[in-house]
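Showing chain A:
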Amino acid sequence: MTDEKPSEAEKPEDKKAEAAKPEAAKPEVAKADGAKPADAAKPADAAKPAAPAAAAAPKPAAKAPEPVIPATAGKFEQFLKEHGIPAQRLPLSLEVETIVLSGDVLQAALRLLRNSSEVKLDLLLTISGVDSNDTYDSVYHLWSYSNLDELVIKVLIKKSDVAEGDLPAVPSIANFWSAANWHERETYDLMGIRYANHPYLRRILNPWDWEGYPLRRDYKQLVDCLNDKNPHSMR
Partner candidate 1 sequence: MATEIQEIDLKTDEMIINMGPQHPATHGVLRLLLTLDGETVKHVEPVLGHLHRAQEWQGQNRTWFQYQALIDRVDYLSGMFTSWAMARSCEQIDGTVVPPRAEYLRVMVSEMNRITSHLLWLGTYLIDLGAMFGFPFYPFREREKLFDLFEEIAGQRMMFNYIRIGGVLRDPKPEWFDKLKRFLDEFPDRIDEYETIVTQNPIFLKRTKGVGILTQAVAKDYGVTGPCIRSSGIPLDLRRTKPYSVYPELKFDVITFDKEGDTWDRYMARILEMRQSIEIIRQCIDKLPSGDIMGKKQMAGMRIKAGEGFAAVESPRGILGCYVISGGGEKALRFRWRNPSFCNLSVLHELLKGCPLSDIMAIFGSIDVILPDVDR
Partner candidate 2 sequence: MWLAGIFTIVWMVCWALGIALPMLLTQQLGDKAALTNEILRAATPVIAILVFIPINAMFMVLIERRALALWTVRKGPNRVGPDGNFQTAADAVKLLLKEDITPTGADAVMHTFAPILFFAPSVFGAVPLLAAVTNNHPLFRVLNLPTGIFFVLAAGALPVVALVMAGWASNNKYSLVGGLRSAAQAISYEIPLVLSLITVCLMAGTLDLVKITEQQAGGILNWNLLGGGALTGLNNALAGGGAKALATSYFMGPISYVCAGLLVISLIISFWLYLTGACAEINRIPFDLPEAESELVSGYNTEYSGMKFAIFFLAEFTNLFIVSSITTVMFLGGGDNPIPPYILNNIPGIPQMVAAIRDSYFCSTLHIINPETFFATLWVIAKVYGLVIFAVLIRGTLPRFRIDQLMAFGWKRLIPLSLIVFIIVVFAREFVICHG
């Protein structure tokens, strides 16, 4: 029943991942170097890696001081840039590469990452909406069925851009990636991010007549059972 091949195939990769476990940024550097020669062919790209790194430089002090950022840009950022998709790499707080995309290139980028033969990020783990201080983020965690790559894609929508009484809009990828369907519905349900031209965008976890988006910071729940006395208690 169990065929040995996969485990055999994984063996070297195991070692690498195992070695990579304790210190964070090393695999990224290795991968980036691995990707370098491909880039070196095109001098046009030579300038690009510097810019995001520079842009990234001030941020970590604000966000998370500990992790050290590799000077080189990430492999997937490079890859996207080669295909003419502007991607900006966030200073990573983990060994996972995090990329910020703008909404309009999201679909193209995901199509590319999923279908291209060199990076096959074909496992969409989850789509989560995050209510940051000044933005609504739609976060995509991409893994791969075939290799060990990970990628986190964030689409940030400034709260200032969202019109009053309107929902932050992100293009939906559910029409070419079925895994996204329910995740987008859930994010719409809980975080109130509207996924444009989603096939069937309606609340999935909450009842259809629920008001408000519970996971937002500004959501007022009817009874705050943590701060005032628990209403269900008979005390």
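Please note the rule applied: contacts are C-beta pairs under 8 Å (C-beta built on N, C-alpha and C of every residue); 3 or more make two chains touch, one makes a residue touch a chain; residues count from 1.
Inclusion criterion for the candidates: all candidates are chains of the complex that A comes from, given by their letters.
Computed from a predicted model, the values in this text were never measured in an experiment.
Chemist: If you had to name the candidate from 1 or 2 that touches chain A in this complex, which would it be?
Modeler: 1
Chemist: Sort out for me which residues of chain A touch candidate 1 in the complex.
Modeler: These residues of chain A touch candidate 1: 1-7, 10, 13-14, 17-18, 21, 63-64, 66-67, 93-94, 96, 122-126, 128, 130-131, 139, 141, 145, 148, 152, 177-179, 181-182, 186, 190, 203-207, 214-215, 226.
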